[in-house]
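With one protein chain withheld, the remaining protein chains of the complex are depicted in position.
By letter and in written order, the chains are A, B and C; residue numbering begins at 1 in each of them.
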Amino acid sequence: MSAPHSETHVDSVGTYVKVLLALMFCTVLTTWVAYIDLGAFSTVIALSIASVKMLLVAMFFMHVRHSSKLTKLVVVGALMWLGILLVLTMTDFVTRNM
Amino acid sequence: MSNHAHSESLELRVQFDTAEQQRDASTLGMWLFLVTEVMFFGGMFAAYTVYRNLYPEVFAICSSSLNAVLGAVNTCVLLLSSFTMVMAVRAGQLGQQKAIIWFLILTLLFGGIFLGVKAVEWKEKFDEHHIPGQAAFHLEGLQQADQGHAQLFFSLYFAMTGLHALHMVIGAGILLGLILHAKQGRYSASYYTPVDVAGLYWHFVDVIWIFLFPLLYLIDRHLGK
Amino acid sequence: MGNFQFLPEQASTLAPEVDHLLYFLVAVTVFFSVVIFSTIFYFAIRYRRRSANEMPDAHQAHNGYTLEIIWSVIPFGITLVMFTWGASVFFTASRPPKDALQIYAVGKRWMWKLEHVEGQREINELHIPVGRPVRLTMTSEDVIHSFFVPAFRTKQDVVPGRYTSTWFTPTKTGKYHLFCAEFCGTKHSGMVGWIYVMEPNDYQTWLSGGATEGSLAENGKKLFEQLACSNCHKDDTTGRCPPLPNLFGSQVKLAGGGTVKADEAYIRESILQPQAKVVAGYEPVMPTFQGLISEEQVLQLVEYVKSIGPKPGTGPADSGQNPAKKPSTAGSMPANR
Partner (left out) sequence: MDTAVAQERENYLNASHGLKSWLLTKDHKRIGLLYLFTITLFFFIGGAFATLIRIELLSPQGNMVSSETYNKLFTMHAVAMIFFFMIPSIPAVLGNFFLPIMIGARDLAFPKLNLLSWYLLVIGGAFSLFAMIAGGVDTGWTFYTPYSTTYSNSWVIATALGIFIAGFSSILTGLNFIVTVHRMRAPGMTWFRMPLFVWANYATSLIQVLGTPVLAVTIVLLFVERVFQLGIFDPARGGDPVLFQHLFWFYSHPAVYIMVLPGMGVISEIISTFSRKTVFGYAFIAFSSVAIAVLGFLVWGHHMFVSGQSLYASMVFSFLSYFVAIPSAIKVFNWTATLYKGSISYQTPMLYAFGFIGLFTIGGLTGLFLAALGMDIHVTDTYFVVAHFHYIMVGGTMMAYLGGMHFWWPKMTGRMYPEGWAKLSSLVIFLGFNLTFFPQFILGYLGMPRRYHLYPAEFQVLNVMSTAGASILAVGYAMPMIYFIWSLKYGKVAPMNPWGATGLEWRTASPPPVHNFEQTPIVTHEAYDYTSVPAEEIEVV
């Protein structure tokens, strides 16, 4: 009747420590990069690093990688709806002076 | 009604048949709640995107007026709290009752430090008159004409960090409750759903900050000053 | 009900177009309503229950895909027609012809202030000649309003902080309602007025009638001196400011790349937020005039800058001296909305 039994996976402390270190590294990296002039890439890089961090937190700390399809669908859905909000709003603002 | 045994766990509520069903329901519920949170912050992200797009230079200068080092340190503190949180959940999985308590306390502590640093930053803004809506608002390095746009930046800054902080405060309240319950020995390897679910919330608040940090502090920082 | 009307008067070139679209939409609505209502009615009678425990012969429906596809695809096709038709009417309604008569409108709670380039100002009344396209450039001093003339089938919101525009070509002389259609507070329903569409000759007489304090551009010129714009903006390229003659309608190169067309909105922005778009090769030293001058004064300045724009006589709006003169076809008025 309900979703398939979701096994509890116990990750090792080492995994979590590695993830934490990766996250901190990303933080330092993104701060450092911010002082370099990359033109339009500045935004792209900053957001890419943030997305990587988000993925790390979601996958490991929030256990998405062990989660059911439904949970993954929920996560993807949330991001998609955020995308709808941002993209359709921006269609107005970027085409106003055309 | 007939086919459910009450013995599995004290915590099995009447509408459920099995403990597993109950846990799955709670987890799904929390994930859906996080979806609503994404959309809630999404409204502000949309406003931010619109105005950053309209006034990129002003926003860059405003970003530069924030303390990036403090921001980065604070980000690390928050990440640390996420780490201790996931350790608390792990302790739950393994049924280590003592460890749950200690990791929760650590999480609470790091959360507190984060909020403390945030408060210091805000205080700075008040002292510098970077408060939108105040007649005294003035951001150095900007023409009079652009002060309005700078106010937009700071409106977003306060709205976004403020609501983020509010979520932290709520999270801290939840942690406190968990700690109390953990002290009573409520959690075990077979029942730690509340810790698990609270963890999801805490990590989510962390993820929001992971985006706020570059958006508010970092992007185009090289342009300012 | 006597001479009861179902349609408002058609008094612009747009009106018949909108009405034709209406006929089409009504036809579709009537068609589908009649089909659905009569089918339901027929089935309801034909297959009425005759005894309490009756079971229909066909209690299991045949879930045919054919029907589903038919009744998805046909409506979809019809909606595509609606979209295309609606969009094309909208496009005409949004793009003013180049030789349009320029008029400025400022919404303020709760009145419409209308200004002719010749300097005539009107409140809640607008006099215009028949048969000539009219383009309105509009803004608001406070909240959002909306300029609505049912007989012309036009409507456009008026937004504080920026210019919006609309246009129409009146086709019939007469007196028509002007409404504010966006809720703006207590006297929203009192923010109404009249549009007077006149024969061109009468319009001329009307124009020369009312005492004015100079044309918009003339007033703008005075302001240009008073506000000391002229101290910086000289007519040659030697100064530290860009010269303004011939600016209007041209493409301006911006510092940091990109170009922008110098239309009304750009001039307005240059005055109120000079730093927003800085001209390539110049320092951003121009002070802002935000808060120092009213929207109406901004309009005068804009009109002045336009009047020293390229080729006097190409647009009806530029000289202010002889507005009824047939505009030359090679106009350079930007066709922005």
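The rule is short, and it goes like this: a contact is a pair of C-beta atoms (placed from the backbone, for glycine too) under 8 Å apart; a residue touches a chain by one contact, two chains touch by 3 or more.
Worth saying up front: this structure is predicted, and the values here are computed from it rather than measured.
Among the chains on display, the ones the left-out chain touches in the entire complex are A, B, C. Shown as candidates are C:160, C:174 or C:214; the residue that touches the absent chain is C:160. Summarising the interface, chain A meets the missing chain with residues 1-3, 70, 77, 81, 84-85, 88-89, 91-93, 95-96, 98. Where chain C meets the chain that is not shown, the touching residues are 1, 4-8, 17-18, 21-22, 25, 28-29, 32-33, 36-37, 39-40, 43-44, 47-50, 52-61, 63, 67-68, 71-72, 75-76, 79-80, 82-83, 85-94, 109, 142-144, 146, 148, 150-151, 153-157, 159-162, 164, 177, 179-190, 273, 337. For chain B, the list of residues touching the undisplayed chain reads 1-3, 13-17, 21, 24-25, 28-29, 32-33, 35-44, 46-47, 50-51, 54-55, 132-134, 148-149, 151-152, 154-156, 158-159, 163.
Throughout what follows, only the chains that are shown with their structure count from here on.
Contacts with at least two other chains are made by no residue of chain C.
Within chain B, not a single residue touches two or more of the remaining chains. Listing the residues of chain B that touch chain A in their complex gives 17, 20-21, 24-25, 27-28, 31-32, 34-35, 38-39, 42-43, 45-46, 49-50, 53-54, 68-69, 71-72, 75-76, 79-80, 82-83, 85-87, 90, 93-94, 199-200, 203-204, 206-207, 210-211, 213-215, 217-223. The touching residues of chain C, counted against chain B in their complex, run 272-276, 284, 287-288, 290. Residues 55, 57, 143-146, 148 of chain B touch chain C in their complex.
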